[in-house]
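In this view, the complex is presented without one of its protein chains, the others remaining in place.
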Amino acid sequence: MTRTRLIDPKGWIFLAALAAFCLVVPLLNLGIPEGSGLHLPTYLVSLFGKYLAFALLALSLDLVWGYCGILSLGHGAFFGLGGYAMGMYLMRQIGPRGVYGNPVLPDFMVFLNYKELPWYWLGFDHFAFAALMVLAVPGLLAFVFGWLAFRSRVTGVYLSIITQAMTFALMLAFFRNDMGLGGNNGLTDFKDILGFPVQAQGTRVALFVATGIALALGYLVARFMTVSAYGKILIAVRDAESRTRFLGYRPEHYKTLAFTVSAMMAGVAGALYVPQVGIINPGEFAPTNSIEAVIWVAVGGRGTLVGAALGAVIVNYAKTVLTGALPDAWLFALGALFVVVTLFMPKGIVGTLIERFGSRRARAKLPPEPEIAPKLAEEGQG
Amino acid sequence: MIRILLLLLTLGLSGPALAQSDPYARLASDSYGDIETGIAGLAASGDPRAGAVLAALAEGRLLYRPSDKALFVKQGDGLVEARSGGAATAEGLKPVRANNKIRRALEAAQGQLNLVSTDPGKRREAAEAVFKARDTSALPAVETALAKESDRGIKRLFEQARAALLLAKPGTPEADRLAALPILQARGDGDSIAILRTIAASDPSETVKAAAGRGIQAIETRLAVAAAAQNVWYGVSLGSVLLLAAIGLAITFGVMGIINMAHGEMVMLGAYTTYLVQDAIRAHAPGLFDWSLAISIPCAFLVAGAVGVVIERGIIRFLYGRPLETLLATFGVSLILQQSVRSIFGPTNREVGSPGFMSGAFDLFGLSITWGRMWIVLFSFSVFLGLLFVLRKTAFGLKTRAVTQNRRMAAAMGIRTPWVDAMTFGLGSGIAGIAGVALSQIDNVSPNLGQGYIIDSFLVVVFGGVGNLWGTLVAALTLGVANKLFEPYFGAVLAKIALLIFIILFIQKRPRGLFALKGRAVES
């Protein structure tokens, strides 16, 4: 049987590089005194942590896009929901240290004349509950959304469009002050996480390492799913969904599971992102963000998992450099990246590398783009 | 001498009666009480000169001669006799004075006079004024006027005024009050409802109270219907905007199957083209400003269409059959176009002016309709019909349909399919550009203009059924109207969210949209 190992060579390279990164960064930050040329400033640690959170988001997107053919333009929504769940916990940790000094209500609620905490804030003072919600809220949304959509056989661009509508609707909702989640300012001014000050150097390094570990775990989960028989069926669904039905499979079950797990991973990414950047606001739900995440995957190589993570880091690093040096050029560069990658590098960096150096079998694993163009009725023939 | 004697004789014979009945004599006085009586008398007399005399009094041009109480009106440099209007000369005249009380009386009198004016517009105004003022003393005058009135519309106004006065006047018999209620109910505006509320709250008769209550309900229902009609119009207006934005997409996405995420930017380019055209017109031919939109339409079509052709030839043609990758590549194009415009024109809004015919409003069956919106609705339907014509009735449309239905067969028939692809995409983009001309009138012309429409446009096309232009029309109008009907209940943002959720759920139910094409081929 063509059994695939859980961790293949490129997986080992990836995990080793990630481990090295998670060792070197803290060392350069904590181990080398400030002022030394080798010292890594703490803000860079958080910046790298942000990249890793984005890498996890890209990984989750690759699980559904690369292996299941679901081009989600709404993964930013799951990321944002996870982020909000974490943000709510962090808001509750502020306690009476807010500007208004209210021990229970966050500042924006005092400002908006809330008398008591809305019901959906209850429990968020416990980290365990918040952590559960980080998984449960995006997971539940993805489960319901996916179940409805996949059962109705909404596929291809239609699915992409409605996922985009979903995140757009969430963005509008979270912008409302009545939502009780901070309106367009979002949640910010965090103080502590698990009793440690968010701004402290040690906490930031710990968050960075936690993100790295989450990314590694996410990779293993995605890998476990894709190399199992489940993964083979998933790929079969991606390539010829209706054929799997005639074999007795129910593609909607497989897709819903992948979509739900993927959304949870995105939620975790969002939850790790928020304490490192110090804010979560409805802008995270903007459809553009979700599409940007897609290009990370495309750049790295979809259907490779490792490529998705790599793509996220590369594109975001380029973004940091370019927006600093030539602010106007960034959108040109990003736009060109979309065009160039789809036209000239459809398999992405890792995919292209595999094609050049990889085994014949690995090549076959690369996804062809299924044809799902909407078209006018052709002559029906009987 | 004989004249004086005669006058005295007359005075002696009928002095008090004359003084009572002759308002002119009353007016020629320095007693405010007399003047007030005179005003009321004159107003009630039906004298054709009354209006002129009262107007003169209001303007301080009414003079009297204390010696014989003769009244004169100053007209320009000369004098006329008040009663007859004949030219006159006189000495030792004093103005008839007025205080606030007199002025009020004067206003009421003038209102009463207008009730019987020969000018129908004046009568209409006067009836409305009486209705609003509800001064019960005007009742006799209203009744007189009502009896004389022949114009049906004005007669109705008098009846309404009379009803309002009857209800306001204490002591009106219950039967009359009951009879007055339906008249107000028929009028059915905010004033009527206010009167009915007072009656329903304070009328001594329970029957009348109940009747007034029923009247209020009837009016409220009717007002709600009118508000709904207004909202439907707003909805049609919004729907036509959605249609404009989506209609180009109905071609590129619906007919060709291309996911063009840069569609919104085509709209944006159309809006900026309008800005440039207006700029040029302001600088070189200000007289043509009213034509600026008409001139912009072909320009915007060409600019956006040309950009569309370049995108199709440069990018999309390599990606046919790979819709998801087209989506990504065109999203990249949209970022580049946005940033280009931002670099050239700056990130701030550009001012696009409205020609005269776009401003103002008119009333249609109680709906207030602005000309600008009206033109956009008409324009968007014209674009729709024009596009339908192009696709259905022209050789180009035939080729487009042939290529989209069976590319290889069309090629075998000698159709240059790449050319048709490029032109069809150009057409869709060009129409987006045209939409930009219209949207420049109602939205901010900024580099982000297109982004606001792209999601809505896709949802409209998907909701309507891909490949079905009529579906796009119905979907745009449905969504527009639904949005505006929800708004009063949920507020704008929640209404929008509700619609998004509705569409998401709808697509689950009917994945191919409202007007899905059925058949084996489309399923695969």
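Labels for the chains are A and B, by order of writing; each one numbers its residues from 1.
We take it that contacts are C-beta pairs under 8 Å (C-beta built on N, C-alpha and C of every residue); 3 or more make two chains touch, one makes a residue touch a chain.
Convention: contacts and distances are computed from a predicted model.
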Can you pick, from "Transmembrane protein", "Sodium:solute symporter family protein", "Arginine transport ATP-binding protein ArtM" or "3-hydroxyacyl-CoA dehydrogenase", the UniProt protein name of the chain not displayed?
-> "Arginine transport ATP-binding protein ArtM"
For the full complex, which residue in A:Ala131, A:Met225, A:Ile314 or A:Met345 touches the chain that was left out?
-> A:Met225
Omitted-chain contact residue, chosen from A:Phe246, A:Phe344 or A:Phe357 | A:Phe246
Of A:Thr260, A:Gln276, A:Ser290 or A:Thr304, which sits in contact with the chain we cannot see?
-> A:Thr260
Residues on chain A that touch the omitted chain in the whole complex?
-> 1-3, 143, 147, 225, 228-230, 232-233, 235-236, 238-240, 242-250, 253-254, 256-257, 260, 360-361, 363-368, 377, 380-382
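Here, only the chains that are shown with their structure count from here on.
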Whole-Å distance, chain A centre to chain B centre, using C-alpha means?
-> 49
Interface with chain A, chain B side, in the complex: residues 253-255, 257, 259, 261, 315, 318-329, 331-336, 338-340, 342-343, 401, 404-406, 451, 455, 458-459, 462, 466-467, 493-494, 496-497, 500-501, 503-505, 507-509, 511, 517-522, 524
Can you name the residues of chain A that touch chain B in the complex?
-> 71, 145, 148-149, 151-154, 156-158, 160-162, 164-166, 168-169, 172-173, 175-176, 242, 287-288, 291, 294-295, 298, 328, 331-332, 334-339, 341-343, 346, 369, 371-381
